[in-house]
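Chains shown are a subset, placed as in the full complex.
Chain IDs A, B and C follow the sequence of writing; residue 1 opens each chain.
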Amino acid sequence: MTTAEPVVYINGEIVPFSQATVSISDRGFILGDAVFDTTRTFGHRIFKLQEHLDRLYESLKYMRIDPGMSKEEMSNWTMRILDNNIELVDANEDIWVTQRVTRGSRVAGADIQGSSSKATVIIETFPIPFKERASYYTDGIPIVTPAIRRTPPDSVSPRAKTHNYINLILADMEARAHDPHAYAILLDANGNLCEGNGSNIFLVKDGCVVTPKSQYVLGGISRETTIELANEIGIDVQEADVDVFDAYTADELFITSTSFCICPVSTLNGATIGTGETPGPVTDRLQKAYSGLVGIDVVDQYTMWLK
Amino acid sequence: MTTAEPVVYINGEIVPFSQATVSISDRGFILGDAVFDTTRTFGHRIFKLQEHLDRLYESLKYMRIDPGMSKEEMSNWTMRILDNNIELVDANEDIWVTQRVTRGSRVAGADIQGSSSKATVIIETFPIPFKERASYYTDGIPIVTPAIRRTPPDSVSPRAKTHNYINLILADMEARAHDPHAYAILLDANGNLCEGNGSNIFLVKDGCVVTPKSQYVLGGISRETTIELANEIGIDVQEADVDVFDAYTADELFITSTSFCICPVSTLNGATIGTGETPGPVTDRLQKAYSGLVGIDVVDQYTMWLK
Amino acid sequence: MTTAEPVVYINGEIVPFSQATVSISDRGFILGDAVFDTTRTFGHRIFKLQEHLDRLYESLKYMRIDPGMSKEEMSNWTMRILDNNIELVDANEDIWVTQRVTRGSRVAGADIQGSSSKATVIIETFPIPFKERASYYTDGIPIVTPAIRRTPPDSVSPRAKTHNYINLILADMEARAHDPHAYAILLDANGNLCEGNGSNIFLVKDGCVVTPKSQYVLGGISRETTIELANEIGIDVQEADVDVFDAYTADELFITSTSFCICPVSTLNGATIGTGETPGPVTDRLQKAYSGLVGIDVVDQYTMWLK
């Protein structure tokens, strides 16, 4: 059924995407009081669903939201939605697969501090913007460090993946003030590089790879995957405090994310990184290893749109 | 039509509350990428609508969201929704009146950093939980300072009223760990008292009133109203940095909010404030002045539910 | 001699506990200008006296207090006091053994900045409250993170064990605001978990054990002992920055202290840790290892009081 639209799981029902809505009293809407997690498909096969669900349930635990559903049920529903929706996707494309859980709706006549209805659970898929991002793989991403600092862990932990993204949205607006293609990588309260909107940053120096420690950043699954791949192919990897001095003097920079996998960075605040070659040799090796792991050429999937 | 449910304005249409929904792709939902403002009625008359809309448009400006609607249109729609819904409310009750504007929905095939559809605008009303809160006016509110600190202004400004409330929700969960009736008043990054979920804090010492400066707090309209009332009835008021030492040694504490107006505090982290009398004499004078201003007895409206 | 009271060493003399006093001009009293260290007995045998004295002399060095006595003399006097006092203790109970050294008394006619008499040295024993704490071993300790932050090392080092405990006392009063059985574990200035009044915190996640780094915490001897035991029985242990996200998502939490040895935690700010089982399996293994090391069942010594 190729012309049909994708479907969405929402509180026990499966509905077409265009009819998938939440109440305007849902706390996920009015307060961002919700968590989510997102994996993607590679060659139409889902990637590390279990790891993503483990992380989802950690976010739930931190937020004290009871999804009313076991991980196994969540996994089963996810596969059912995916099986339906992947049929609608072209062979050379792939999709994001997302679970969302809100604390439910606010209750009339009760204080918002103390009450809510049963959790809202949503499972959906969404197209990855391959075409829009294609040139980043040849030209590299221009990175900007905005003045806005990542929300500190004693306000809200950056390690819970929630519906509160304004800190990261404001950061990207700053970064894009004078270059609409730029991405923000924020500094944390101590002035160290931490993360961007959904992405982790890696530095390459003298053949070694370094990435910020995981306390101020959401420990991305693709970040973990990249660390494992580097170990496997014999590249030294460290998690350490890194700051802009490290970044300006690095040989290569790249970012990782669920959809980007590994994408080279061209400039930091306008300064060319290393020789300016994108990708640099270490980034290139890691991209190839990533492709090997997931069974498709992750760079080609983007750059084919340039032709 | 007494049995009808309230209506909601949503993107140019008026729908019954139970059918008022937003897409699961709305950025207000998935990212909390939205702003709102809330006033209330007193004796069924709306309170300081213009001041609330001014603040709403400041939040919009900070967030760079274009509502696609002038303040005047927003005001007109608000009054139309109110006029309909207030008919359904008992004479001795009142309601919250809220405008919400999201950045619109994410766009398939585009990066979330750079694109969105047209803004989503919602105008709604909601019952104030008079009954649930009634005893606070006789017994006082137990306040707790949680370990979580208010999000600092260089991460997200506390002065924009947005759909990102997790910082305040986590604070209330901490405060309610061992007392389900407690409210959180957070400290800011410098260790000063700032604000709670929708409420401002005031201290009374030697007949004078002090409240935290407005940089780390949303400058509540009821906070402003209280300051003006105090000035009018000859009570000295200051905006200053205040910390827990000030609070523990205060003669009286009270909180202000759109719905609470002015409500006395009984304890801070379990320590009785002043003599323990709630309300204390200065709080009582200010409550009475508030009632005078809005034309109904704001304390009676709550405490009548205790009978 | 069962009815006799314990004795105390004080500046070269041995006196009954009830007559052991210090001058109201002693700087240990008026300024808290003193250090101490405390070990305990297990089955009436003293535990790691040398390690505790080493730590005592580090505190003395940091504070620039000259005790006027070598470690060996301090050890000898300690054993003499212990030998006398342990005779008064029931077979199934044990005691704390403490050395205290103050800078001596203020001098009349001199500035407090520049002068003091000879150090005051005290060696004493004190009963451990086995009965009062017994239920923690079956039910777990409820932990609260207070708003008060641990004194930072550039004000006073948390690694010196001194007579300045107000920071920790205020923290416990906050934690006990609404639950008289709760214990405080404080955050440090960076928002990481550090320590409580005399106790260290450990997290268990996926079979591994993590505890805060020792810069912001007094490196407890029982903390060290637990790390060594974990290594011996093949449990992976790390010292790392840990925050509340780690704690809320941990499988088990426990605290260690000289007297508690290892005691399970039930809740953090009201949220159940792991499955809620106390002790969890890793905590249980470590408790048993601790018992093995000290030669008595450290859990039974507490829980026998529940019968």
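By our rule, a contact is a pair of C-beta atoms (placed from the backbone, for glycine too) under 8 Å apart; a residue touches a chain by one contact, two chains touch by 3 or more.
It should be emphasised that the depicted structure is a prediction, and the values quoted were computed from it without experimental measurement.
**Student:** With 3 copies present in place, identify the total for the complete complex.
**Tutor:** 6
Going forward, only the chains that are shown with their structure count from here on.
**Student:** Look at both sides of the subunit A and subunit C contact and report whether the same residue positions are involved, with over half shared, or different ones.
**Tutor:** different
**Student:** Where the centres are mean C-alpha positions, what is the separation of subunit A from subunit B, in Å?
**Tutor:** Each chain's C-alpha centroid was found; their separation is 33 Å.
**Student:** How big is the gap, in whole Å, between where the Cα atoms of subunit A centre and where those of subunit C centre?
**Tutor:** Result: the chain centres lie 44 Å from each other.
**Student:** By the touch rule stated above, which residues of subunit B touch at least two different other chains?
**Tutor:** If we look for residues of subunit B contacting two or more partner chains, we find 147, 149, 173, 176.
**Student:** Inside the complex, what are the residues of subunit C that reach subunit B?
**Tutor:** Residues in contact with subunit B: 142, 144-147, 149, 173-174, 176-179, 182, 187, 191, 244, 267, 269-271.
**Student:** Okay, in this complex, where on subunit A does subunit B touch?
**Tutor:** Within the complex, subunit A touches subunit B at residues 8, 10, 20-26, 28-33, 36, 63-64, 100, 106, 108-114, 122, 124, 126-127, 129, 131-133, 147-152, 154-156, 162-167, 169-170, 172-173, 176, 180, 183, 189, 197-198.
**Student:** Looking at the complex, which residues from subunit C come into contact with subunit A?
**Tutor:** These residues of subunit C touch subunit A: 187, 190-191, 241, 243-245, 248-249, 271.
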